[in-house]
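Missing here is one protein chain; the remaining ones are kept as they sit in the complex.
For reference, chains read A, B and C in written order, and residue numbers begin at 1 within each chain.
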Amino acid sequence: MAITLISILALSVAVYFISKLSWKVGAVINALAGAYLMIYLFTLKVGSSEVLGTLFGEKLLLTYTNASFYFSFVSMLVILAVMVFAIKWLDSQKYPSAFNMFLLMMTAASLGVFFAGDLLTLYIFWEIAVLSSMLIVPMGKKEARRAAIIYAVMSATGTYMYLYASFMIYSRYGNFNLAEVAKDLANDPSMPFKVTVYLLLAAAGIAKSGIFPLHTWLRIAHGNAPDAFSAVLSGQLVKLGSYVLMLVTAFFPTLKMFQGLELYSKIPSPNYFLLALGATSIIVGTLMAIKQDDMKMLIAFSSVANGGYILVGIATMDAIGFEGGILHVFNHALAAAIIFMAFASVVYRTHTTKISEMGGLIHKMPITFISYLFAIISLAGIPPMSGFISKWMIYQALVRKGMFVTAFIAFFGSIGSFLYVFRPLAGVFLGQLPKKYKDVKEVPAIMWIPMVTLVAISFIMGVWPFPILKPIEAMRADFAISPSVKIADASNWLVRGVTGSWNPVIVFNLFIIGFAIAYLLYTLFPKPKKVDLLAPHKEEGAPINIYTGGEYIYTPDLYQYNTKMYAGFERMYEKHPSWEKVLDMLCKFFHDLGQLVHGWFFRPSPSAYAFWTVMTLLIVFWVRW
Amino acid sequence: MVYWISIILMGIGIYGLLTQKNLFKQLISLAIIDTAVNVFIIAAGYVEGGKAPIYTKALPSFLKGAFVDPLPQALVLTAIVIGVGVLALGAALLVRVKEKHKNLDVENMKGVGE
Amino acid sequence: MMTLAIAIPLIAAFLAAIRKSWGYILYAIAAILNFILSLSLIGAVPSIHALGGWKPPFGINLVLDNASFYAILFINAIFLIVAVFPDIIGKYATVMLVLMAAVNGFVLTGDLFNSFVFMEIISAAAVIIASKRENYYSAFKYLIFAGIAGSLYLIAVIFVYTQTGSLNMAQAAYFSFSQKSLVAITTLFLIGLGVEAKLFPLNGWVMGVYGGNDLAPVILSTAVTFSAMYMMGRLMITIFGGGVLQVLYVLALITMLAGELAALYQKNLLKTLAYSSIGQAGLVLAVLSKGKEPFTSLAYFQLMNEVTAKLVLFLVAGYLVYKYTNLNGIFKSHKVLGTAFSIASFSLVGFPLFAGFQSKLRIIMEAFKGGDYLLPALLLLATLIELTYLIRWNVRLWFEDQVEEGEKGSWRHGFVAIALAIFLVVIFFFPNIYLAPASKMADAITSVSGYINIVTSGLGGM
Partner (left out) sequence: MRRLYAILIAAGFVYMMLSFLGVVPGYGNIDLCSRVSSSFLLKDVSEQNAKNWLMAKGLETKSIEKVYGEKNKEDGCANVVTSIVVNYRSFDTLGEVTVLFTAALGVGLILGGTRRKKYGLLPNFVFRESTRILVPLIILFGAYIFVHGHLTPGGGFPGGTIIAAAALLLYLADEEFFLSKVSTGALEGSMGGLYVIAGLLGLAIGGYFLYNFLPTGRVGNLISSGIVPIVYTFIGLKVGAELSGLITDLHSEEG
């Protein structure tokens, strides 16, 4: 493992120089490397471990577990798709060589995070992943420069808390090794220490997966990053955060650690705290996503909400909830990746991300449309796509635990997701095609093939989820979360829940039948006639004799139905409190503090220098004499 | 006593640095502090009734209490020269400051933003 | 032999005064000779040189132990690197030669008054260097600051003399001061050295001096800072152990945060980096003030990393700031410089794969081992702030839309910057390149009896 990771890291630098000669070759090498890593994952044996090197007298350990396999597999699925996608897409970019280098570097580093056997290794790879991804972000739109900074700062906030906690652990147990630390934590008598460490470690995951207090970077970073890279950000990089959250809540025996702190339904209060954060993220993400006019920001907020689902699922520490949360990692990764790639395809052709400026692209880009359609079905959790199964599992757990408020929030998020995923669907693909896009073509095959492949995988896993549930079950067994319960029952085609079971095959068949009937009806009924938005006018933007409410219409664009699509609903929370403003205030505070320091100590005249010299002297004298 | 004088001189120098708005006066205040330190050093080497440490016909040999400590005097010699160097450098800088910022008064200097 | 480290640049400086046009060539020759000389001194460690043949404590002696050896090696290496840039040095070659002699003397000397003299030469030379590019007012402010500090330092020296009866450092280290006199002496020394060591709130000059031209930060934030930090360790730990170390710790922590906060606010590249070097100095001082072994070596390790990174940053920044008026996206035309700048800033922040990671994480680890939970927390907070502004600058210099047409860059800058940047990566993988010297330095600094032994046993030696 060590050699592979290091050589891929080294290769990434080589790729830069190769890409300088021809970025296409670089992109192909990237894709080949990605494919190799994908295959490599299957050759590794679970449980094997390797020493990467030594640092500060501690061994840097790489351990390959079921969790590593699962998360790496999901990551590689997304990254590989994007890498293939990028072979063509990169010609619309300004920095193809650097993109190739950092993408490959980030890939290796993320795998390193998943393989890490101790806290320090995880930190190192984590930082490399953050750094390399942070350097891709500003290649996007103009706003992306700021996005990269916000991303770096938020991420570092979490990471440094994590680092602090790691060293707290090290100074107490003399060990970074995850397995050992888990054991030590289980037997540690000091509750404040455990809670502190738990929350600090989780902070890294919270920052990375965009859970509530540190979620604001997602909107700006995902929304402004290079389009295809948003797929990696949202589909893969955010999952690093989920991985850390899984480590601290499930791998560390939290149930045992926090015995006596149970708050509600046998969930310890620290876990419950995370769960509450997850629930908050669902609300915030959903409501904010509905408001967005920029399709990428919309999906960015949906990532916040889905990160919340994952966290809620994992934090329940219930067999089915945990599996649901972990399965949701897979589902959301795929869905988000497809959606962002579909958007990237749209932007590749139309050069805009504003929903209200588009429409009717279904006629021009049907394959992209189909991919997007399937992805949002999965994202919104509608059968028969795989997205439904994970959400269903999370609901099952919440209901069984009797956590009705959280369950309600989860349902609410689900309904909200119908609203927000429909907005780009209607605004971008359906409706009227603006005249300026009448020459738009479908993207080349090299770009739609990865999308369609991911759609197919997501679809198949929706019908037959047992292959992907197998490693999840193994993970659950590793973490000893109700090991007696069996959820995936492949022989009976059942996913067993608490209040009932889910038979994806039957449901799929029913859907196929329903779809067949619907299609039949569609073909039988007379076809609708295509008319212009404002029927009698001849040229776009030049209405003749069109009026409504006693006035002529000069701006027909505003009468486009996807302008302010959910205005009625949005009005209900128009004056919502903004967390971003709070964070901005925090930034301002530090900035002002800097100004204060600058003005008081660094700017003034020699008199002030004399003053400070003497004052320091006097203070030292006063303290020490 | 001389200690006191030197320390009070230092205080005066610091007072000057704190209150004077004219840069040249501040430089002079710095020179006052320098001088005060020199006085302090000389005082640290004084022996009651001692003479300058030079052997002459009248004082041909080392008697206890006959000479003051010569080392501080040597140090002061060095310190004075250093003080002169600093003063000259500061004065030269002030010539240029005056040219560039039009004024030596801290509050009326032009172009000293940031 | 070790006197030559001072004599060579000094005689070169005097020669350069005769013919101004020889300045740069003499500087280059002296820098090369001095570097070779300091390399060859490794055989002479540990030894002393009694100047004029007068034994310590009567005469002045130079002490070459592990600490001063590695310090002058590092310092002369920096002077050698700077010698690559005749365009930066310009007509300041003579001053640079004096500065070289003074810094070497400051590090090597084993006599308190002599160290004062060298400190004054350093500050005089530094003031002149600071006045480059008409930066007169900042230079004047620095002069006032250095003047006050020098006076206090001198008073402290005299205090030591009245107590011990000599000016020798080894004797002062041996002498058992009363608690009160120890506090008085160390307080005065703390302020005296604090100005050069950029201790809060004595570092008001830094912004103006480092931010005012391209030569001052390159040499003052590296070689001079290094010598000041060396002297801080020497005086506060070896000679006057105890004293006001706790006060230094608190002040250093404030320095760290204040510097980083001010850098966050700053909009000018050179000034941002100037503040950043204040913050870094605070970190080094805080670790140094622990006064115990693993910390001392880590402090010097961190210092070496920081100085190397800062050298790259200031070289690149100084070059660009005076070439263009608007720096947005300028790295698009200067890719090599940009890469070096980014690597150095990442190293400063402490990202893995770069040298800063090694030192910062070790500091955190040792602090936790020592039961100090405050230093790591503040260090991480400072790092967060540092990351914010460094990333901001990196993004701006790389990705903003370029306003000015890029010109052809200077190969000297590119070569040196990228070589040092690669060196920073190498240090991540082989930290012993810096860590071994740093720990040897720290051993020499923390061992009081070792220092006294070198001086006593070296009596009569070269």
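We take it that a contact is a pair of C-beta atoms (placed from the backbone, for glycine too) under 8 Å apart; a residue touches a chain by one contact, two chains touch by 3 or more.
A quick note: this is a predicted structure, and the numbers were derived from the prediction, not measured.
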Partner chains on view for the chain not depicted: A, B, C
Contacting the left-out chain in the complete assembly, out of C:N66, C:Q171 or C:Q302: C:Q171
Full-complex contact with the absent chain, from C:A16, C:V287 or C:A317: C:A16
Interface with the unshown chain - residue positions in subunit B: 1-4, 7-8, 10-12, 14-15, 18-19, 43-49, 52-57, 59-64, 67, 69-71, 73-75, 77-78, 80-82, 84-86, 88-89, 91-93, 95-96
Where the missing chain touches subunit C, by residue: 3, 7, 10-11, 13-18, 20, 49-60, 91-92, 94-95, 98, 101-102, 105, 111, 113-114, 117-118, 120-121, 124-125, 127-128, 131, 136, 155, 159, 161-168, 170-171, 174-175, 178, 180-181, 184, 188, 452, 455-456, 459, 462
Where the unshown chain meets subunit A, residue by residue: 611, 614-615, 617-618, 621, 625
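Methods note: only the chains that are shown with their structure count from here on.
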Touching subunit A and also subunit C, the following chains: B
Separation of subunit A from subunit C, taking each centre as the mean of its C-alpha atoms, in whole Å: 45
Cα-centroid distance, subunit A relative to subunit B, in whole angstrom: 68
Separation of subunit B from subunit C, taking each centre as the mean of its C-alpha atoms, in whole Å: 28
Residue list for subunit B, restricted to those that touch at least two other chains: 17, 23, 26, 114
Residues within subunit A bordering two or more other chains: 603, 605-606, 610
In the complex, subunit C residues that touch subunit A: 140-141, 144-145, 148-149, 152, 180, 183-184, 187-188, 190-191, 194-195, 200-207, 244, 247, 251, 258, 261-266, 275, 346, 351-353, 357, 361-362, 364-365, 368-369, 371, 373, 376-377, 380-381, 383-385, 387-388, 391-392, 395-396, 398-401
Subunit A to subunit B touching residues, read off their complex: 603, 605-607, 610-611, 614
Residue numbers on subunit B that touch subunit C, as the complex places them: 10, 17, 23, 26-27, 30, 33-34, 37, 40-41, 44, 71-72, 75, 78-79, 82, 85-86, 89-90, 93-94, 96-97, 100-101, 109, 112, 114
